[in-house]
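Every protein chain of the complex appears in place save one, which is left out.
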């Protein structure tokens, strides 16, 4: 059986950081520097690219980062400006205070410079604090306008770069402005620039009530799928569990959809292994993703397409189970 | 304090029908004819308009319906073709069988004729069986194309009429094609006709994870809010409970949003009082909606807008509670 | 590798009926008699037992049912009295009308007689209409007392028989009285009889927010797991999808838990293939369940137990994936 080439794997560097939350305020582990997390990422063995938070941790400069990436054979795929820390707890693009909006966009401009410096693919924009918490808190027309206008201003200033919005239904805000694939498409159309697209997070899509496969297809059909990352959850929250631990069929359908559309980007991890060893978690993920990739090779796609034309769910499921449930067999 | 004029109230005629479900297969009450339900609607006392399912129940003709509406002082606001019964259990626009797709559109064309005959405002399209149940059941690109192309064909044939799509996340399909406000906007833009819009069901929006107020604003900003109806639920399913029984603050924000946008359409009920007396349920609903309307008059809108500019949720809530929690006071 | 013996498979007869819901009021297919559905169940080929609704469809008597079961090599595992049809739309045990409560218990007594006649294992009690829809509708103390007292009266009258309560969070009621494993245990303890237990529906447990494996363990530890059935859903509703189409890992954990506890009952299907061929759906299910059973044989249980002692999720998942994702390999 022919195997297509394996995909390139990547991860958000935060996968290797230590975490805090509102209960473990002293953190789930000792704090790590940007360099520490690059080294951990490098030790996984199968990662080619990373997405880096910006600013880097205190005392770490761009040249050090370049060196660390080089030493670990990693390259940067994206830069994620941290527009969701204390200064922007009330929002970045949609902050009620114009000074904070300006400061947020300044940081994003700066991040664009880092993208150029590192030769990365995009600035990833995740405006986690943009939105609202309470009914009646905001004027919805005005809030959305701030979100769209701010993105236009940002992306318009860097026509040579790509900007990937990562939508998410909620958290940390009770409700976020860029909350779904469809809403993101509308916003990007209102922006009216061709260098703005979407980074689809499998888990965000899943717990937002979308079919991630359907969301990917819709974004691809609009030419807006700039990137993606994977993880898993129980459909009620962004648990950021290790991929392949809960939703095997739907992650398979997601990658199947990318394959039949010829989407060949990086398979990225966006996971928060709060209580696990981060390297072990990454390796377990990639081990699964490789098996999944093999399953895609095994899958009888013409037969599946024929079943889908009839919308024959049972026939489709049997084909899927034949491929998926044999992908770990050692003698294949 | 000045009271603005009360809104016109309406209801889907199915509010007054008897129901079946997969357990009470003998129905929650004796079957009723279209004429029976018109008479029940007429007996509520505060309803001005109704939305009628089409075809009418067996043996009931258009002239009888006209007479019954006249006798009860009701007019038709919309016609809802029943494109979700056994024949279309696998979909109307997205049925895998082209013959059934054609049959569905034929029924919708026929419904358009009834809209003209009754002088109604729109054909309401609720494609409840369009979608999928299982991962891998459909090709998402093809399914969406069928949904959009079918609507274009239908609406294109009646440039003198309006077509209102009622989106819903799910049920009876595990996942429906027109599932949210944002997705509906994208689809209508792809249709490219100016006589297609949306009927926003408050409950569909709520349990789909939207803020109904935000969804209404987005649709108004796109000129697509053709109609709306209200009810309530526990955010996990389309319970179609009586409005005002659970989500008081959010239904208030929804009507507030309509008011500040000058949206003056009918306040319609879409409820399924399975175990309640339908007339009693409708009267309880309208009693609440009148109190809510009074609360809108009491609400200090300039102060609220000022609080929203600061995104001051606490100040906004105090203003809202002052208005909402006094609206039943008898001496106002 | 040694294979333990395959389990016996069963199904609720309703799996093979045709359905109605509140939209497809003319049904998803032509009505079928009890005998029709027995014959369909028999044609699946791998089913040993069925659970039958009672009363049988009009005109079908007990002797006919016996003959049909014999002809198809099926035996009855349980009888499910239909205490959720129109007459009991406001509840069976918790109906506000004492006459309806008596009538419901009478039907359940009658069903107990049918269990004896057919040599079945239990009367299955699924009080789907018991509960409430609206806040403030009921006095919670009184409602729960009716639920518990009624079950005690029923089961107390038949000390020779077993009664299995099938809990469910909701539907058709917005909120049901027997809604979870833990609540069921409390109620059964209050009943104080040793012939009352639980039938655990995998899907009910899953969409109710439980871990089905954990719920099974808790019930086993209380000696109350009388039966179980399986299906699948998207965690938000009782979709009654075909088992193995969404939650592969959790259904595997469920059966693993039964295995390590030595629970050897029937593997039953409780599915509603609204738009699928019922026999095809049952066969697809059993095909999957057999693969799952094989995976249980492959699973390295000592290593898994060792990982669980350390609560090492990654190690556990790798072992699980090794077994589960090879279970369809044809050469095993």
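Going in written order, the chains are labelled A, B and C, and every chain counts its residues from 1.
One rule holds in what follows: a contact is a pair of C-beta atoms (placed from the backbone, for glycine too) under 8 Å apart; a residue touches a chain by one contact, two chains touch by 3 or more.
None of the values given here were measured: they were computed from a predicted structure.
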Shown chains that the omitted chain touches within the full complex: A, B, C
Selected from C:21, C:36, C:82 or C:133 as touching the chain missing from the view: C:133
Touching the absent chain when the full complex is considered, from A:64, A:117, A:133 or A:149: A:133
Which residue of B:70, B:116 or B:318 touches the chain not shown here: B:318
Among A:79, A:138 or A:246, the residue in touch with the chain that has been omitted: A:246
Sole residue of C:218, C:241, C:292 or C:327 that reaches the chain not shown, by the stated touch rule: C:218
Those residues of chain B which, in the complete complex, touch the missing chain: 234-236, 242, 244-250, 275-277, 280-281, 284, 287-288, 291, 313-314, 317-318, 321-322, 324-332
On chain C, residues whose C-beta touches the chain left out of the figure: 90-91, 96, 132-142, 144, 169, 175, 179-180, 182-183, 185-186, 189, 208-209, 211, 213-214, 217-218, 221, 249-250, 252-253, 256-257, 304-305, 308-313, 316-317, 320
Chain A residues that touch the omitted chain in the full complex: 19-29, 84-86, 89-90, 128-129, 133-135, 170-172, 174, 234, 236-237, 239, 241-242, 245-246, 272, 274-275
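Keep this in mind: only the chains that are shown with their structure count from here on.
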Inter-copy rotation, chain B to chain C, in degrees (Cα atoms; steps of 5): 180
Intercentroid distance (Cα basis), chain C paired with chain B, Å: 35
Rounded Å distance between chain A and chain C, as computed from the means of their C-alpha atoms: 39
Chain B, residues touching no fewer than two other chains: 90, 133-135
